[in-house]
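Shown here: the complex without one of its protein chains, the others still in place.
Our next item is subunit A:
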Amino acid sequence: MGEFKVHRVRFFEYVPSGIRALAFNQHNERMAAAKMNGSVEIFHCSDRFFQEKIIPGREQAGIEGLTWVGERLFSAGLNGVITEYDLTNQRVKYTIDAYGGPIWAITGNQQGTHLAVGCEDGTVKLFEVTEDKIQFERNLDRQKGRIISLSWHPSGSKIAAGMMDMIQVFNVETGHSKHRILVDRGYGTSRGKECVVWSVVYLSDGTIISGDSVGMVKMWRDDTGTLIKSHNITKSDVLSLSVSQNEDSIVAGTSEGFVVQFQFLSMVLENNEKDWVRTRTFRNHTHDVRAVAEITTAVVSGGMDTQLVVRPLLDKHEVKSSASKLRKIQFPHRSLVSCARKAGTLLFQYPGHLELWRLGESEGEGIPGSSLLLKRKPEKLLHLKVKGEDHIRCSAVSPCGEWIAYSTTSSLRLYKLHCDSNNVSITKISKLPKVLGSASQLCFSSDSTHLFSASTQSSVHMVSLSQPECKFVATFKTKSGSHQAIHLLAASEDGKWLASANIDNEVHIYNLQTRKAHCTVPIYSSAVSAMAIHPTTNCLFMVHADQQIFEFSIEQKEYTDWSRLVQRQGLHRIWLERDTPCLNVTFNQKNPSHVILHDMYMFCIIDQSQPLPDSKSQFLNQLTLRSLPEEQRKSYSHAFKVCKTFKELLCVDVMGDQSLVVVERPLEDITAQLPAPIKQKKFAT
């Protein structure tokens, strides 16, 4: 196989944002997660939690609540506005000021007719959900003190509202408060502190469940206002609650980082008298669990430690599969790094700025496993701050390293970079074709003469690059009806082909010379997580979220023989069981049969000339092969060369000099940047 020189990069100081709210949509199995930085991400729960959509946030847009109404997604936050999202184009559709001060909670009723928001001024405001907007309807009786949490009764006729020291139950019809349930404060020193009801859940049988800052999960009867049961689960706060679809299980997230499950069980076998019993404790977080959601087969939780944890409920799984495994989503399922192959520079995308780095150079040769002496250190060439409050949605650097483009949800910007020996200067290209607007994905042609910008309605605009003006060349449109935003673009090395993939799992190929749609790859059930066009054979190599691999010959408009062989033989179990999607595909120029892929925990070189591993062969065989003498290696080796030396990978790419670049972001470094957790178990201190 051979030796590789690897640039091991750890200076991309990317810090994911904490999770503030989760909302699960039962019907389309999508999980929406709101981040601390105001971005909203949509995960496909039945497609291995692939992160389908990312709606970038803005500065100062603290989201407090997230709710689905049918297929529509709403959020509200401390800036006092309610936001509806345009999920097709992955942007904010509109915002409406609720005029009640900061909003602490938002929730839609099950009927899909109304939204209720809880405001700082003590009102619960009802909004009617109309066809394309929402309309303020009325206020419920105003209370003294802010409304922290809300929950509709499934019938839609009552609302429970968590406040300071109490829970109010409203009759929606009259708007009057039916009951006022007082929640006990803590004992001792916390006696003087108000008890915040962080979360309420209203069940159809009239039980109200509350989680509060005293650390209690309490069950109340709504008709009498009496406490049925109370569980003290933590010394600090219970921040979030979520009930399962059939109301037999509740999960509570605490600020000590664990999630507690309660189940509605009969205490005695074959007895119908049921009770809420604390059953399981999941300790997967180090920090506050700000949001939990129980989906059909798993508990999803997220919080300050930025990871989304999918903890499967094993009693709901009959077979051991990828869905029955613990899944932690730490990094976005998009590449945040782009490489200028010929110039040897890397572009890092942060929410509010871009950084351009030049890689270092080494001296001399080294034996495998060693580090080389550095002749030149890596150098930060550029720190580009975003104009305006919007966060960056996508960015790209041209292969020659002279062009940088990025897009927010509102605008696209293009810069020309001038590099002298010591000086770096950039000029903004001010005259961009009007049509460009905003892009969901950007890509440069391999000769750096053209920019491809994925636009609304799954179309791609092509512009030629020149100074001081860029010219619009063409727009490629799909024939299919899908309007979903494109999340992946791939241009061929010879400048002839362009491939685009959208969230409807459609992959379209356009002929750049005739400027027409060429063909469409058969639709596969799982989303494309990475793709690239082979430089010599012009085959499109695709990796899907379910880890399947396809190779499609663009010229023949059919799957290649190798791809058919893979499908016939099946991929190895270990390959299919990996739980992070592949994020990048590149090729080795020296050896056209080598495909380089990576996910978060490994990178892999697939040698298409070698036999595929069968189910009996050892899949991770690098160590074995190393220990074998040269002549025996052949009989043991197979097509998948997996390297696990590097971990927590954000990017693996090949540079012009055939050296590899791996961008690592160790999780410890991220943890070190987070605020200290409330409680940490420590020994011997």
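The criterion applied here is as follows: a residue touches a chain if its C-beta (ideal position, glycine included) is under 8 Å from a C-beta of that chain, and two chains touch if they have at least 3 such contacts; residues count from 1.
In this text, contacts and distances are computed from a predicted model.
Choosing from "RBR-type E3 ubiquitin transferase", "Nucleolar protein 11-like", "60S ribosome subunit biogenesis protein NIP7 homolog" or "NADH-ubiquinone oxidoreductase chain 5", the protein name stored in UniProt for the chain missing from the display reads "Nucleolar protein 11-like".
Residues of subunit A in contact with the chain left out of this view: 1-11, 269, 360, 362, 365-372, 374, 377-378, 605, 621-622, 625-626, 633, 637, 641, 643, 645, 659, 668, 683-684.
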